[in-house]
Structure formats: structure tokens, C-alpha cells
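So that we are looking at the same thing, I have put the structure below in C-alpha cells.
Left out: one protein chain. Kept in place: all the others.
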Amino acid sequence: MQSTPRPSRSPRLRRGAAPALLGLSLTVVLVACGGTDPEGGGGGAGGAGLTLTGNTDQKAALDPIIAAFEAENPGTTIDVSYAPVDQLQTALRAQIGAGNAPDVYVAWPGNGSAMSTAQLSSAGAMEPLTDQAWVESVPESLRRLLGDGQDTLMWSPGVGVIGVIYNKDIFSEQGITEPTTWPEFLAACEALKAAGVTPLALGNQTPWVTQLINYAIAPSVAFADDPDLATRMLEGEATFSDSGWRDTFQRYLELNERGYFQENPNGTTFEQAISLTAEGEAAMMVQVSTILPQVADAAAGRAEFGMFPLPAADTAEALKIPAGISSGYAVSPDSDNLEEAKAFIEFLGQPENTAAFAEATAIIPFGVDDPSTVEESLQPFVPYIAEDRSVPYMDQEWPNAQVQPAHFAVVQELFAGSTDIDGALAQLDAAYAEGS
Amino acid sequence: MTQRYGLGTLVRELVMVAVAVAFLFPAYVLVALSLKTPSEINEGGLGLPRELYLDNYPQAWLGATLGPALLNSVVITTTSILIIVLVGSLAAYYLSRVHSRLSYGMYILFLLGIVLPFQLALVPLYRLVYEAGLLGSYTSMVLFYVGLQMPFSIFLYTGFLRALPAEYAEAALVDGASQFQSFTRVVFPLLRPITGTVIILNAVAIWNDFLTPLLYLGGSSKETLPVVIYQFVGQYTASWGLVFASVVLATLPILLVFVVLQKYVIRGFASGLKG
Partner (left out) sequence: MSAVSTAPGRPSPGAPAARSAGSPPGRPRGRARRLSPSVLFALPALAVYLLVIIYPSLSGALFAFTDWSGLGEERSFVGLDNIRRVFTNPQSAGALRNAVLLAVFIVVVQNLVGLLLALGVHRMIKSRFVLRAVFFAPAVVSPVIIAFLWKYLFNPAPTAGINAVLGLVGLDGLQQNWLGDPSVALWAIGATVVWQYAGYSMVIFLAAMEGIPAELEEAAALDGAGLVARFRNVTLPLIAPAITINVMLSTIGGLKLFDQVFAITNGGPGYATEVPSTLIYKEAFVYGRYGYSTAIALVLALLVAAVALVQLRILRSREVAG
């Protein structure tokens, strides 16, 4: 009854009560539904059928590459399923937990989430990819986040950035230019507010949105004088409470106290924030670069949009940006088609495929230092990455999967007024200490 | 409250119609948005579409490949229900007619299933399905739903059967029919109202389930409507028109089943309650 042609994994029943019952119930089902499974049984003569589970956001990027791979490797087919991140995590955790991971699946770099390299590799769920050609193109400093310190375990198309998506038309109407320092940014917000435009749309009802502004501020504030903060925290030498995270939160809340967000950011969803920006009711929103095309789509040509780094530092020279390695793909060591699965990752890693993938998902490929080679909206970010003025997304260096959700929760509590910065930092420290 | 349609009844009717209109407001918003152009949606406003914009529907149908998913949903839902009705009514017949410690214990065991949180079984069941080689098959889903929906179905059937006089079946037995024959020929036809209730309530639960088909069918060619709808929604986050059109398309079939079976829903409950 197996639908996917997987020759070496024939149905095997273990002896015991459960299979016996299964046999009995199967008879019931088979008698009753007699042959409702038209594709049951064999199929796939000779070739390998790979399974791949991907992130819905990457469908447009991955589909053409899969088609090209199948064309180049006749006999090998890839069964893809996509799901939004939440559902993806559930499905993959259940599948891996049961020892039935898809051959190729989406994974996140570093640590800090349930599907991150550190968490998965400690359970032995990732096949080493160290000797593949593309590994060389990943800068040494970032490579550790794609592996366990020894091996490289996942492929990633490159680096994503968080910045300010802004409405160019509103900026020129109001005579505002792209700000490069925190005071300039506040002045721009003040001018927009005075003109009756909401300076910033913020959809904090959607949990993952809550973290973005902190992630954009922290590199210039928390990490400015303390570049090793993440390591120092891991070694127990620093905490959220006694580090630059306090100032980071203060700047985030300052924007709120000055009334630069629309009313009730806590009750506004991510989608509603996009609509606010697309309609021109708000002039800016702080988001990951991959969201820009969605804003432009929703605006349907009524305005032009661009991006610039959130200028969270007091001087332009001190500005650092958040640049996180994008989610990518890993191979399950239990795969029955290990060689084909690794061949697919190798294929993804070919420069032209990685470039196509990166472009389709608004990602900056590793090692790019000429801004003109990437999409226009990403160009302002390239120098920061090339000059090493970037900090990985903070959760990628947190020791467990509890700190990030705790961060979502405390930001919402701060906006609801049910905690203060001291309380928020204490909660984060408590989550950080969990099982680390 | 007299049998005449008087002024009081008229007032009651008008009030209830007004309540229904207010009640339907969210559904109206859903349909109205699915018929608006993207720019009209972005303007906000809850009015009727200025012009009927139908493009969202074919786009949603093709973009989300709803056709094959619809077929999968229909196959899984109907097969599961067929088995639930057959197996469930048969079991309820035993549970309601036999008075023993065994049958009472069994009944309590079934009721326990209404209380258990489904997350408890999620991972072990996944392992079981995998080890039986049934991932990505209709069979895995059908088996799961038959088990999952059995407690409530048995609860409904047993309640109904308790209220049904045993004499009919006994008469048939005396006439020489076997137990099974008397059930299929005499008892089962009498269960029609409650069977209507069982069908509609199970259809709703199975048709709308999301997490299990994602787990067991993800990546196969057998993905059901909710699974592809959520993939589609995830892809077109803020394209409300497209998203709501896909939602309308996924909801229509089950609404249709409900409209056809609706008289049974109340009648089934009614006979179940009278016992």
C-alpha cells in the first residue's frame, strides 16, 4: 500500500500485539475500501525516489531547481512537500523522532530553535556534507553555524538581512532622505508623524515579528562595544540583564513611547502590517529582506519600495547590521537514497543554482562583495557583510530553543504594559539558563 | 405560544432573521473579500464589491492545485465514514443490547477516547504507521480516523439504540435470521436518523483535520484540502482575495453535504435524546 516507490523499505511488521491488531484492522479496512489506493505498490522502475520537505517561503526558489535536477538525473524523482514553518517543525520533529526523516529537509543554522543544526546534529539527524565543493565558498567565520564544529551539515543559499522597508514615494513627498544615524532616524519618524503618516507599521500580534526590531538594534548597541557578547553569554560571563540588551530594549520601546508605530502593535497581525505599508498608511516597516516582494505585490504598483539598514547607532560609522544565515537543506543519515540525496545538495550548491535560489528568496549569497551583483533592494547591505560589520541573528547563538519564544512573549508583554524591561530581561535570563 | 401565527410569532420571526443577518456578517466579509480586486481590498471597507471580480477563484484553484486535493479529501472522508458507520453501529448494537461487565467496561473504554488529548498518541502512532509501511497512504488516514472518531460515534449510536425497542430484532431472530442478518436487515435501517448525525459530524471532523494528514501524507500525492490550502495561504500571506477564495472553495463541499443532510442532524440528535 506504500505510495512512494521506495524499494528497500518494504512494509515490515514487527511481532507483537500491535501488528497483530493492525493486521486485523487492516483486513477490516481492506475489505471495506477494496482498492481505493490506485497508486499502491511498486512503481518507479529502477530509479530512486527522494523525499524532500521544504519551507513554503522557498517553494518558488526550489521548484525550478528540483525540475532541473530531475531532468539531469533521469530515474531520480523528488517528492516535495511544503508547509509553513510552524507546521513544518511539528511534522519534521515527529518524522525524525520516529526515525523516518525525509531524505532532504529544511534546517536552520546555529542553535536556538527546534530545527536548528545544533539541536538536530546532537540527535544524529544530519549527514556530514563537509567534502562537497560549495563548502569552500562559505566564509570560515560562518561555517561553524552550518555544522557541529567539525563537519558541515547543511547547505544554505546565503545570508538574509533585517532592515527598514520604506515607501520611496512618501519619503520624497515629505523631503526625507534615508537616515544613517539613530538621531536622523528619530527625526525622520518625527517628520512623518507630523505629516500625519504612521512612521512604522508593526505587526507584533504575529509572534516572530516581535523580535525583528531588537535584532536590528542589537548589533549596533548590544554588540557595538562587546563583539563577543554571544560567546560571553554562553560561557556564563554575561547575561541579558547586565549587557547591552538593556539599551537595545530601551531603544525599541523609545520608538513606541514616541508614538512612531500605528495604534496597538500588539493587536496588529503581520499581514495587517503589510497592508498598512502597502496602502501607504505607514511609511516604513522593519522586516527581513524576503518580505519586500510581498509588500510590493500588495501595493500593486501604487508606490515604490526600497530598503536601508536600520540606523541604530549614533554615528554612521558605528552601524552594524543583523545578517543571519538563511535556512537551508540537510540530508538525513538514515536515508535509503543517501548518495542521491547528497547529490541533490551538491547540485543546490552549484554556483548558478545557489545564485538562483538566493535571488528568488531575496538572500545575499556568501562571499558577495560587489553590490551590483545582487538585487537592488539588497545592495545597501552588501558592504556591511563584506566589511564584517554584521552580527548573526541572535537566536542562532542561543543555547536552547526556549529563549526565542521567551523573547517573543516578553516583547508582547512590554507592549501590553504587563512587564518592564527589568522583568523582561530576567525572563530571558531564566529561559537562557534552562537546560543549557 | 399558541398554534396560530400571531403578532408575537411575527415579531419573533423578524428578530430571529435580524439575528441571523448579524450572525452571518463574518461569512459575508469572507465571500465579499474573495470577490474584490486586490486594490479594492487594500482600500479597506466592508461594503459589497464594486464589481464582481472572479479572477481570485481560478487563480486559487490552479495555484493551490485544489483538484487532486479535493479528490483525496473525498476518498479519505467517505471511506472513513463508511467504515465508522458500519463498524461503529455494529459495536454499539452489542454495547447497548448486552448487559455485562465486559460490555460496560468496553463502553467506558470507548468513552475514554473523548477525553484523551490527541497529542498523547501523536508520536507513537506516527512510529507505528511508519513501521507498518503505511505512510503516504490512504489506508493510514482511514485507519486513524476510524479509531479517532469511534468513541463519539459509538456514544451517539449507543444512546440511540438504548431508546430503540429490542423487539423488532428479536422478532427477526425468532423467524430464523442470524444475529448479523437481523442487524443489517432490521436494526440498521432503523438507525437512519442517527446515522445522518454520525455522518455529518464525522465528515466535518475528518474533512477539516489538518495536522494528521500533514504528518502522514505530507510530500505524497495524497495531500488533502486543508494541507494544500495552508501551503497556499502561507505563500500568499497578504493577498486576502486569493486566500479567502481558496478558503471558500475548500469549505463549499462540506457545506453542501451539510445542507443535504441537515434534517437528519436534528432528527438524529432528537431520537438520541429521547431515550
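Labels for the chains are A and B, by order of writing; each one numbers its residues from 1.
Criterion: contacts are C-beta pairs under 8 Å (C-beta built on N, C-alpha and C of every residue); 3 or more make two chains touch, one makes a residue touch a chain.
Model, not experiment: these values are computed from the prediction.
*Asks:* Going by the contact rule already stated, which one of A:Ala68, A:Ala114 or A:Ala386 would touch the omitted chain in the full complex?
*Replies:* Checking the options A:Ala68, A:Ala114 or A:Ala386, the one contacting the hidden chain is A:Ala114.
*Asks:* For the chain that got dropped from the picture, name the residues of chain B it touches.
*Replies:* Residues 1-3, 5, 9, 12-13, 15-17, 19-20, 23-27, 29-30, 44, 46, 87-88, 90-91, 93-104, 106-110, 112-117, 119-125, 128, 143-144, 146-148, 150-151, 154-156, 158-162, 166, 169-170, 173, 179, 183, 200, 203-204, 207-208, 210, 226, 229-230, 233, 240, 243-244, 247, 250-251, 254-255, 257-259, 262-263, 265-270, 272-275 of chain B touch the chain absent from view.
*Asks:* What does the interface between chain A and the hidden chain look like in terms of residue numbers?
*Replies:* Missing-chain contacts on chain A: residues 17-18, 21-22, 24-25, 28, 86, 89-90, 93-94, 96-97, 113-114, 119-120, 122-125, 204-205, 207, 262-269, 271-272, 400-402, 405, 408-410, 412-413, 415-416, 418-419, 435.
The rule is simple: only the chains that are shown with their structure count from here on.
*Asks:* Along chain B, where are the residues that touch chain A in the complex?
*Replies:* Residues of chain B touching chain A: 38-39, 42-44, 75, 79, 82-83, 86-87, 122-123, 126-128, 130-139, 142-143, 146, 210-211, 214-215, 218-223, 227, 230-231, 233-235, 237-240.
*Asks:* Under the definition above, what is the set of chain A residues touching chain B in their complex?
*Replies:* 1-4, 9-14, 18-19, 22, 25-26, 28-30, 32-33, 36-37, 39-40, 51-53, 56-57, 59-60, 79-84, 87, 90-91, 94-95, 97-100, 102, 270-271, 274-275, 278-279, 294, 297-300, 302
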